[in-house]
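For this depiction, one protein chain was excluded, whereas all remaining protein chains were kept in their positions.
A and B label the chains in the order they appear, each numbered from 1.
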Amino acid sequence: MQAIRKFFTEFDAKKTIRITNVRILSQIFFFSLFIISIWLTWTTRLGGYPVSRILEFNPLVMIATILSTHHVYRYLGWGLLIIGVTLLFGRVFCNWICPYGSLHQFVGWLFNVGSGKQRIDSNRYHNLYFFKYAILIVFLILASMGALQIGLLDPICLMYRTFATVVTPAADMGITIAGNGLTSAGLPLDLTGLKFKPGVDDRIFVGSFWVGLMIMTLVGANIVIPRFFCRVLCPLGALLGVISRFSLFRINRDVHKCTDCNLCLTRCEGAADPMGQVRLSECFSCMNCIDDCPEDALSFSMVRLDTKQVVAAPDMSRRKLLFASVTGVLAYPMIKNHGTNTDLTFSRDLIRPPGSVEEDDFLAKCIKCDQCINACPTNVLQPASFKEGGIEAVWTPVLNFNIAHCQLKCTMCSEVCPTGAIKKITVEEKLGKGAFEKDGPIRLGTAFFDRGRCLPHAMDIPCVVCEEVCPTSPKAIQTKDEEAKDVYGNVVVLNKPFMVPDLCIGCGICEAECPIKDERAVYVTAVGESRSIERRMLLQERTVKDA
Amino acid sequence: MSKKEKPIQHPEYVKAPMERRQFFGKIAAAAGIASVAGYASFAPGNWPGSLKDETGLLSKPRHKPFQIPDFRVQKPTGVFADVGVARGSRQADGTYSSEQLARMLTASIDQVGGIKHYIKNGDIVLIKPNVAFDRSPNLGATSNPEILETLIRMVLEAGAQEVRVADNPIESPPDCFKKSKIEYATLKGGGRVYLPDSNSFKMLHTPGARLIENWWFFHRPFLNVDKVIGFSPVKDHNLCHASMGMKNWYGLLGGTRNQFHQDIHNIVSDLSIMIRPTLTIVDGTNVLMINGPTGGDPSNVKKGDVIMAGTDPVALDSWAFEHVLERDKNDMPTYLTLAQEKHASSPLKGEIRYEMNYEGRVKEVQLG
Partner (left out) sequence: MAPSPKKKKKEKVFNDRDRKIFRKRISKGEAVFGVCFVAFTVLMGVWFALQRDNYDPGERDVSDRVLEAQSVEDKLYRTPLLRWTDPSVAHAGGVAAPDFGVFPAAAFAPGWAPSAPPQTFDDKTLYEKIDGQEVQYKAYGFKSLSFLAIAITGGSEEINIELYDMGEFQNALGIFSVQRGADRNVEANGDVFSYMTDAGGIGMVDKYYFKLTGNDSSEAILAQSRHFIQNFPANIQKSGGAPYAFSLLVGKLGYAFQDVEYVKEDAFSYSFCNDFWFARSKTVEEMRVFIHQQDGPENATALFQKIVDEQLNEFSEVSRDGNSIVLKHEFLNTFFGLAQSGAFLYGVEGAPDDATLAGAMKPVKEMLDAEAAPAAGTKPAAEAKPEA
């Protein structure tokens, strides 16, 4: 009551609508947009919502994919918008838009209980902060040679990946537990609609612990160094930092008014030294310093700028620049010659989602945002570990048929992919129907039988779940039917399954449904995938001989 | 004391000896904690309040099984048919008019007593279609959405307060419900869709079942349900020859159900005693003749133009096997025989017959 009265009596429109409040509003808006995008990325909700747009506005993704593919895929050109905004206002992206930045700022604000003096000290520039530029240079050089690794640290990719594989499963698990608790307490409320991924079993992601550990560490680091990730590691921030030296608007300090009280450092997000020479590449344009200046010495403006009290360029000496460049150039052959993902030797588990381009091209496009994994309705898409694609393909999407299968008429992953690593396909294209009849269906791999583990083949026990669920017509799994007398003297009919590789599309439902759960008696391997001639298996498909 | 005391520099270092009361308090607290903890951990397991677990079995997770009631309804007096069959023709373009479907459905149910006899005012009705795969409706792999919509309308008109539609498909549930148009048909008809997720399964106890005496069951849609109607297509099935009204209930099982194919006939016949539906409706309009149960090509489908409804799923399946799927009587799936036997020995058998022999129990009507 009192608070409401206080609000009305002390309401000051100007104070309320001041720039720092508008900034918070913007952060809330974009963070919500991000959460809503994640929430909408689901087969029953997707519709035409642009759920990957935040990724597609990412200028680092745009520039890095241009370097690696020399083309601009679908909506990636929108990255220019952020570049334009940066040229106008500096790194506003970092403190106004970036959901990862907002998360860091929020955590830092919530837990930073230090005294004013401690805070001022923690927000001074530290020469460690150059490191993000080195990372950027290494990544961009790698990208220009064809190895796209920006996704490892790009904040938007990192955020999407974390939500896809860690946060949404955890939230859904919580709702499941709450729902089961309510049901057993006699309150059968249906909480399904609240879930990120309703209507399916709770999902699991192989190796997601490491994704979770990464974000826990990076968020936790805020307690030691505020906005550690943004200041030290963020390659997108570095890119925008390089651009923002040309920005029209910037923080300007009026030396005549300034009393060198250093209060402006209390809440400086970027450690941009507003009390001295403002570091343009570091400033997030959070505007906190303006609020904190008792002398009104600070302003965000484009006129009457003091050109002396400014450090425009990033803190990169030519020595560091050279070192980073050499690292980038050397990293490429190190990654490629590691030899875990070439056409000569590749993992049989490296099965890419339908619509994926050839592996070299795929690695030049995939930004590991795992939005495809977020969209996958069956949980078959998993972030790769070192095992499937080697060091280069960590956290790229692969199919794990132990968990589920690739749904026949689903192209969700291809629709949400921002970079075209999984190019947008239609169901007709996936199934090789309509205009795509000539190309045939998209094959993800080929299924094989392990007859030593197959129940009818090895143990005289009837089964053939694999044949039952095989979705092609005619079925790619056929059976040789025979009677046998088992050791107990029962005559049983055994439908012994075998593959017709010409018909197999590698969807993996046979493997997913095989009851030999640890090492399946039928399993799909990557060979025979239609995206690559190098990894093809059959020279040509056999046809029915007319009698 | 003449000796001059030194001023105390640090007041926090002043000695404060423990008082007697404080000492005894601490002793008492320690003794109390020790005795309660000691009792809980060492007293025999059957003493009240003891946590003792001598064998290690007490802490084993247990799932308290529940049972579902018998949903069957006695036929009205004077009605003798256990299976009603309605045949009707299509329009010139190969589709049915919605009136024709409604007429066929009504006619088939009327032969066994009419929907008003089975659905009472205020009932909560669960309809279980077959939505196992994400095929288009005309491919015969899933239940016909148009008939489902008609059925939901009919059940609501008969006075039901709520109609639920539920299945646990083999493929991704949201996609299967969407692509098979079952979700659309349900919402259009006025029903509610229940998708299976981790919240939805509970241990079901089925007395007399061979393989699923206790098994995970899709229980959420069954909360407070009064009547259950099975609604399935007729499909070819390599392993058990045919998937019709009884095999449809497979879609309510959870857990590692892919093991059941090792004894498919026993599991399907177990299903017939696991759930005793009010009505079983089998749709023979698009019959999947080969490549079942997934299908996928229109050439696999035969236009059957028949809808069946019955109180005896065994007779219904036998009839459909011979007359809709057009198979030889001698190849009749073993699960039908087993279902008949299991029902006969079940304590819940009641007066409604579950018999393969459908002679004289099927009533057919031919509509225009």
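Definition applied: contacts are C-beta pairs under 8 Å (C-beta built on N, C-alpha and C of every residue); 3 or more make two chains touch, one makes a residue touch a chain.
Here the structure is a predicted model, which is why all the values come from computation and not from measurement.
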Query - Shown chains touched by the chain that is not drawn here - result: A, B
Query raised in the report: Looking at the whole complex, which of A:L88, A:A178, A:I204 or A:L263 touches the chain that is not displayed?
Result: A:L263
Query - Option from B:Q22, B:S41, B:T256 or B:N357 whose C-beta touches the chain left out - result: B:Q22
Requested in this report: Write down which of B:R72, B:R103 or B:K179 is the residue touching the left-out chain.
Outcome: B:K179
Query raised in the report: Out of A:A331, A:V427 or A:M459, which is the one that touches the chain we can't see?
Result: A:V427
Query raised in the report: Which positions on subunit A touch the chain that was left off?
Result: 13-15, 17-22, 25-26, 29, 33, 36, 46-50, 109-113, 263, 290-294, 296, 409, 411, 426-428, 431, 433-434, 437, 473-474, 478, 480-485, 491, 493, 500, 544
Requested in this report: For subunit B, enumerate the residues touching the unshown chain of the complex.
Outcome: 11-12, 14, 16, 22, 136, 138-139, 179, 290-291, 297-300
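The rule is simple: only the chains that are shown with their structure count from here on.
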Query - Intercentroid distance (Cα basis), subunit B paired with subunit A, Å - result: 38
Report summary line: In the complex, the residues of subunit B that touch subunit A are 133-134, 170-175, 177-179, 195-199, 220, 223, 237-239, 256, 258-259, 261-264, 291, 293-297, 300
Query - Sites on subunit A touched by subunit B in the complex - result: 42-44, 173, 175-176, 179-180, 183, 188, 190-192, 195, 198-202, 377-378, 404-405, 407-410, 455, 461-465, 467-475, 479, 495, 509, 513-515, 517
